[in-house]
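Take a look at subunit A:
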Amino acid sequence: MDKLQQVNKNWIFGAATVALLFILPFVLARFGTTGEFWIWVTTEMIIMALFATSLNLILGFGGMVSFGHAAFFGVGAYTVALLMKKAGVSLILALIAAPCVAGLTAAIIGWFCVRLIGLYFAILTLAFGQLLYMIAFQWYTFTGGDDGIHGIPKPDFLGPTNYYLLCLVVFIACFLVMRMIVNSSFGLSIRLTRENLDRAKFIGINVRRYQLINFIMAGFFAGIAGGLFAELNRFAQTEFLHWSRSGDAIFACLVGGMYSFVGPAIGSSVLIFLHIVLQQIHQSLVEIWAIILGFILLGMVLFAPEGLVGLYGKITRKLKT
Partner candidate 1 sequence: MVNTISTYYPVAIEMNPDILKIENLVKSFNGNTVINGISLSIAQGELSAIIGPNGAGKTTTMLSIMGLNRPKSGTITYRGKDITGHAPFKIARAGIGFVPEDRRVFPDLTVLGNLDVGRRTPKNKSKKWTLERIYKLFPRLQEFSHRNAGTLSGGEQQMLTIAGTLMGNPDFLLLDEPSEGLAPIIVKVLGEFIEVIKQEGMTVLLSEQNTKFALKHADRAYIVDNGSIKFEGSIDELEQNAEIKKRYLAV
Partner candidate 2 sequence: MGIEFYLFLLINGLSQGMVLFIVASGLSLVFGVLRVINFAHGSLYMIGAFLAFSLSTLLPAGSIFSFLLLMLLVPLAVALLGLGLEIPLFRRIYGKEHLLQLLLTYALLLILDDACRLIWGGDIRNVARPDLLAGSIKFFDMFLPTYNVFILVVGPLIAVGLWFLLYRTRAGNLIRAAVSHPEMVGALGVNVSRVMTATFMLGCWLAGLGGVLMSALANIDLGIGMEKIIECFAVVVIGGLGSIGGALLGSLILGVGVAFIQLPLSRAAIVFPYFAMALILIIRPWGLFGKPER
């Protein structure tokens, strides 16, 4: 009974959050340029929440630390940028193509990476991610190199509010699909490979194939996030592929809680919010952002490896007893 109540509570809480998120831009729109800025920020939060949740498919649920997830984010972004700017493809088509290209890239990189698990996997994802970054950096004629690709066309109907709503709808759809994946028998098998590799092998799970499929799916959803982000900024640049962006997603998972499904989304929003708050306090704080992040991460690893969601659970349990 308790469990059922918990499930109901989760749905009610989720629905209320979604409703609030739908109303939010209309409220913010009343506050002029400040409001517009915050619409932009919340749009970024939604996109990054999608990116972090996609990473958590492999990180939290698969137990595979990838330091190269930004590669798929970046590939998604460049796909949208190139298709729209150079081929004149419509936004919707470009947004469909982005995850497909990202997923394909993930299939190629993943084929190598899942051959080795644990530490080697982490090493390889970082290396391959960095490889894509350097290719984008060097291949000037195709990717614009250091400058990136600017001036991605923006359809007329897409004001800040409409784009926010588009992102929100895409996010919710992806979020539900990923939730389904995690709770499916496939998702359970993946969790088993994390918890007990030998047992997973013993009961006949083709571990490598499952991990590869999981890796591709994570890349696929990261591609969507990248595509949305390119259109939001109306440019794509090498920084999107950089390892530090992979780091951001890892932080989001760790801060929010990588053993829960909503954790990464929460963590990512909290971090973006924190970044802006610091910016408002003093510009110099933003300059040491990486150091601040690093210390937060250190603290979380040592003292709260289950993240905010885990902390919240601990506190509520303590209050009950």
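Selection criteria: all candidates are chains of the complex that A comes from, given by their letters.
Assume a contact is a pair of C-beta atoms (placed from the backbone, for glycine too) under 8 Å apart; a residue touches a chain by one contact, two chains touch by 3 or more; residues count from 1.
Note that the coordinates shown come from a computational prediction; the quantities given were computed from them, not determined experimentally.
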item	value
Candidate from this complex that touches subunit A, chosen among 1 or 2	2
In the complex, subunit A residues that touch candidate 2	59, 63, 65, 67, 112, 115-116, 118-120, 122-124, 126-128, 130-131, 134-135, 138, 243-244, 247, 250, 254, 287-291, 293-295, 297-298, 301-302, 305
